[in-house]
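In this view, the complex is presented without one of its protein chains, the others remaining in place.
Per-chain residue numbering starts at 1, and chain names A, B and C are given in the order in which the chains are listed.
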Amino acid sequence: MDTSTHQPVQQSVAERLDPHTATTPLGDWVRELCDAPDGGNLLSMTINVIIIIIAICAFSSLTAMVLVWMERKLAGRFQRRLGPTRTGPFGLLQTAADGLKLFLKEGFRPNASDPFTYYLAPLLPLTGAFMVLAVIPFGPSMWIADPELGLIFISAIAGLGVLALLIGSWGSNNKYSLMGGLRAGAQAISYEVSLILCFLLIVLASGETNLLNIVEGQQGNFWNWWIIKLPGAGFIAFIFFIITSTAELNRTPFDTTEAESELTGGFHTEYSGIAFSMFFLAEYVHMFIAAAIGATLFLGGYNAPFEFLPDGWWWLMAKSYAIIFLYIWFRWTFPRLRIDQLMALEWKFLLPLSLINLVFAGILIAMGWIL
Amino acid sequence: MNLTACLSLSAILFSFGIFGLMTRRKIIAMLLAIELMLNAALINCVAFAYYAPAGADTDVGSILPIFIVAITSAEMAVALAVIVAMYRKRKVIDIERLEDLHD
Amino acid sequence: MEATLTTDILFYLFSAAILGCGLMAVTVKNLLHSAIALMGCLFGTAGLFLLLDHEFVALMQILVYIGGVVIFIIYAVLLTTHLGTRYLPASTLKYISGVTLAAIVLGLVLHIDPQATHTAVNPDRTATTIDAIGYRLLDGSTNGFLIPFEVISVLLLSAMIGAATIAKHQKPGATNDEDETGGSAS
Partner (left out) sequence: MDLVQTEIPEGFTRSAGGGHTEEYYLNMGPQHPSTHGVLRLMVRLDGETVKEIVPHIGYIHRSIEKMAESQSLIQNIHLTDRLDYLSCHMTNLGLCLAIEQGADVGVPERAEYIRIIVCELQRIQSHLLWWGCFAMDLGALTAFLYGFDEREKITDLFEELCGARLTMNYFRPGGCVSDLPNEFIPRILKICEHMKTTLDEYDNLVSKNMIIRERTQGVGILSKERALSHGCTGPVARASGINYDVRKDEPYGIYNRFDFDVPLGATGDCYDRYTVRIEEMRQSIRILEQACKDLPDGDFRSKEKPNYKIPKDEHSFSSVETARGNFSTYVVSDGGKTPYRIKYRSPNFSHIGAINDMASGYKLADLVTVLATLDPVIPDIDR
């Protein structure tokens, strides 16, 4: 992953989007190899970009593998059983075996489906996931891109995930798929409103849209994290963030889009093999991303909970996995909501309360009642 | 890359939009064409702001698109609602089969 | 961004994507395909805006246009068409008139000032920050955009309410009544 020491960022947007200005040991080595030690040329830039892409791909597939294993293990524990144990130590290789099975499976396309949309849809979710992964600050000197409008970038890209479901569900030419897709569209658009209101609260509190600056603003002890620093409002917003992100991730209790007992799989009813595994992979990468964003915004990102402890990517990982544990816990505990109850929850409960919470936070900030 | 290139790009995109608006029969497709034309206008806004001479008010290059986008989404919301309501009523979204609308 | 080889390559890549997807959007028969093509076109435009240092506009393009408007369009397509819908071709006369009109407009626009080539970028220019946009939007003076901003907010709200009202389901009772009398509104 491309890294760089972080100075208080006042570079121009173009400079920061330019991978060849970032300095890293690996990047510098590439530049020296390409005879361009200062600034870089087209060749070194291309090579660096390719390195970044490989890093993201490797990271996201590894994350998905770990998360699938973790979900299965935890589900086993929640259900008084062991989960996978046979493949590799503690069943760690189970996901790899599953992946291998999915890749070797025949890619099957229903005869009456629309090939263009059917094959385009599985490609989209991972693309969005990679784009968001690029702006998450993993550590003080560990990030790929650091756009000034990081938070807006995330909310913009996060809204695109639903496109794949809509397109794929229509292209499969199956009534169950189409219903799942329409549900997904309605659900994603509705819950995005609350999600962005949660983001807005952080923007209001920190006065920043840049993710690195938001994290830097929460340095120090754990009461400097926004979840505690904004008394009450931060915690409420965090809970709303967990609820809305669960809905955006289409996980139980909001998994109406794939509701296997009603829609037999929803939007991915007709997908198999690699196409299905793309959806599956993206689902877990999205879960990590949502948790990482929650950790970054509310739990201080890569900052250590106490000043005397060193900051680093391990803190972000620990916090993200704590949130992921919550998601998994929800999934294996709650039953599913009905689609109309889901919409009522958003429009009659979450949205008004988020707005009130935002006003409340605004009052807190204006009066200076911050820890 | 220069201003002329940007403006030519936007002009070509705009003419695509006009072509679509003229030839399409489905209302949704016509809305799509209008989107293209608005997009061309956006490109113009931004390009002019980028190539503005010294002392010009370049913030407007970012603010005008906000208004364009807001108006477009308002227009789209109403138009698509009308289309869906019309489809429920008549099962047709073909513009030529809606000639009786003016009666 | 300075005009370098890299930016030129990127510009032409984005232009090709915009124009290719734009052409697809207005010519492809399948409505959903043209909506996807429009999405590609808008993405290309967003890239172009990033190239032109307008990060905020680019992100808004993705957030509102692609994440909102295109999804709405796709939603409407999903609700009103299904696979197997026959797409009637336009008449030749319409094609001819469309091409002619498009050519005339293109000629007019390109004819206005082909020589006005501002290749030089103002060296002192800075990218517009989101703070500046915010201050300008809430500025009540003659230079500010407070009144248009408020008007647009009211417009958006009324459009949303209007759209919800128009698309609202009729009461089931009303439909049944019409069925029983055998009269369908025409």
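One rule holds for everything that comes next: a residue touches a chain if its C-beta (ideal position, glycine included) is under 8 Å from a C-beta of that chain, and two chains touch if they have at least 3 such contacts.
Since this is a predicted model, take the numbers as computed values, not measurements.
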With the missing chain put back, one of A:Ala112, A:Ala322 or A:Leu371 would touch it. Which one? A:Ala112
Residues of subunit A touching the missing chain are 75, 78-81, 112, 173, 175-176, 179, 252-253, 255-256, 259-262, 264, 332-341
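FYI, only the chains that are shown with their structure count from here on.
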Separation of subunit B from subunit C, taking each centre as the mean of its C-alpha atoms, in whole Å: 5
Whole-Å gap between the CA centroids of subunit A and subunit B: 32
State, to the nearest whole Å, the distance from the C-alpha centre of subunit A to the C-alpha centre of subunit C. 27
At least two partner chains per residue is the criterion; list those residues in subunit A. none
Mind listing the subunit B positions that touch subunit C in their complex? 1-9, 11-26, 28-29, 31-33, 35-36, 39, 42-43, 46-47, 49-54, 56-59, 61-63, 65-67, 69-78, 80-85, 87, 89, 93-94, 100
Hey, which residues of subunit A end up touching subunit C in the complex? 12-14, 17, 42, 45, 112-114, 116-117, 120, 147-149, 152-153, 155-157, 159-160, 162-163, 166-167, 169-171, 173, 178, 181-182, 185, 189, 192, 209
Residues of subunit C that touch subunit A when the two form their complex: 1, 5-6, 30, 32-33, 36, 39, 50, 53, 55-56, 59-60, 62-63, 66-68, 70-71, 74-75, 77-79, 82-84, 126-127, 129-130
